[in-house]
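Note that this is a trimmed complex: some chains were dropped, and none of the rest were shifted.
Per-chain residue numbering starts at 1, and chain names A and B are given in the order in which the chains are listed.
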């Protein structure tokens, strides 16, 4: 057992930290200002940052294998944490932003040759964006058997009908393709009913209807969270990813690494929140004491540190398990980090906000926005409650005859 | 001891419930739609609702004495709860919306004759709106001695310099006057340094700079939450409210009833959240069961009910104490409801959101917006932590020699 970083990780951490200090953090204010007028998509300065990141060898770090940086999950995780300190900018600048990351992994693993050429390549180059269309407004889509979007084969085409929402990134005009989950065979066994198809932006019958808000945020710089309607949308059969009935399995494969990325970025956000909380507490006084001298605030700071240290280790161990025994062997841990991380980081952000007073709620600090993001992760990939039930069932099974 | 409503309250509750069912709830969707295009102020349909409310005798219910409906705090509280089910509309429609309510109380109690004629009358008639400018960006303003805005007498005028933010309502062009708290004598004993002056909109040197957001919301239909700058703003000395050095005492007097209003409205919001949570839980299914059959969701519903019942009684008792022994005698209870209510209602709203899935975060349900409002109340009138310290001190004092 050993808790130190290996050399590759240590070197990349140093390089990424320098990029954060020299390029990302100084750009935050301008990013916010440009966002106000840049519509559904990233502000212009992002392109410069992308160029700079690429030049520094900080590109596609998330992707294992030859097409990416070739890091293990355990090596990438500490880098994702660093990006989490300024997640809107850093992940996009290094081409490590969801949902493209998951989509690239998926295409690298399951895409056909032309699919990889057509979509994976420009995604890897940061030229286009993509979306992943799974959640539906009319059903509890944490249960994949509930999915109501239909994908029906008709000759050489699939015909898609349905309604999706909270499709992150799809409001961005540069989001050129949606990966759509639907049912090709509602009569099949429950986990063989679903398939995934590529639907290019602009396909007739595809309507990007409106941006859903998360609390009051439209997240325009990330391409928003679209409601999308499919009315007799037709795509050639070669737009199927993998095989018919393989949608559920592909979705599962996509989850593990994404969970690591999300959780590590949240830990980075939590670290930044603790820093902001400490700085603010030291700089403001009430009733003759700094806020940092208030016992309750000290309690929050200590609790935050204690929780972060535990969470980080669990996420790192999960990454290690995925690398050594695979996603299936890390099932319990993958669920555990999904349950534990958003809840703890939400708590920490809440306390950092409280220390900032009303300002903490506003656009003047990155806390309220980060809070809304982490709150939404208590649903993403299924609500915590579904994961807890599943994890408990596995625990109970040890003692069933 | 008796826990039933008196006849006046029972009659007004029935009348208000009818207004809610017949006029307010059916207008919610249109209100939201009009809000999107109505700028910094209420959507047009509000005027109709105001007329209707007035016709039905549901006007200025919050105000005791002859100028208002003449109700006690204990009689008004259950009405505020009912308004809380649709707070954006109902409170405004009945001219019972903050911050005007507190400002009207203040002017009714401390205003000079011309101040009442010039500002209280049109406020009572719902013709203009007003704002209350206390919070400052540069200091922890929960400690009134921190206030840095200066009000300096210069001949027949006061000259005001300073910066305020989160001044609710001030972005609305129909907000015709600001009540501004500042220091007239920084050398006086700590609670005699502050004074309040009326500053009409349009006074030279007064800049309404920008709207502060609360978790992404600009709350435009309520006139937003403005940052306001005072640069050598001059008003005649008769714009002083009460006496010089009386600002702190006036602010304290304003708090008690406002606390009751806020808390009861939150309880109404919580009741609505429980209703929405139940309806949603009954209508969605995952893994072969309705969400309502999930034990954890049942636990949330039960906890919500248990907490609401306790909170409501404590707020009602506080109202009763204010009516019978005055604000000072109700000090502990006024702080207790401030501590207990936002925290509990925030918890209930969070659970209702969770039951709604991603939709619960969005503009399609009133939950996320209500959540942001209640979260901000953990600061308003001072953060919970300040109130807890003060309450604890009073408890400890019982045992000091």
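The rule is simple: a residue touches a chain if its C-beta (ideal position, glycine included) is under 8 Å from a C-beta of that chain, and two chains touch if they have at least 3 such contacts.
Note that the structure is a prediction, hence the values are computed from the model and not measured.
Shown chains number 2; the total number of identical copies in the complete complex of this file is 4.
To be clear about the criterion, only the chains that are shown with their structure count from here on.
To overlay subunit A on subunit B by their CA atoms, one rotates by 180 degrees, a value rounded to a multiple of 5. Our note on geometry: subunit A versus subunit B, Cα centroid distance of 37 Å, whole angstroms. The touching residues of subunit A, when paired with subunit B in their complex, are 135, 137, 139-143, 146, 165-166, 212-218, 284-287, 291, 294, 296-297, 354, 357-359, 361-364, 368-369, 371-372, 375-376, 378-379, 383, 385-386, 388.
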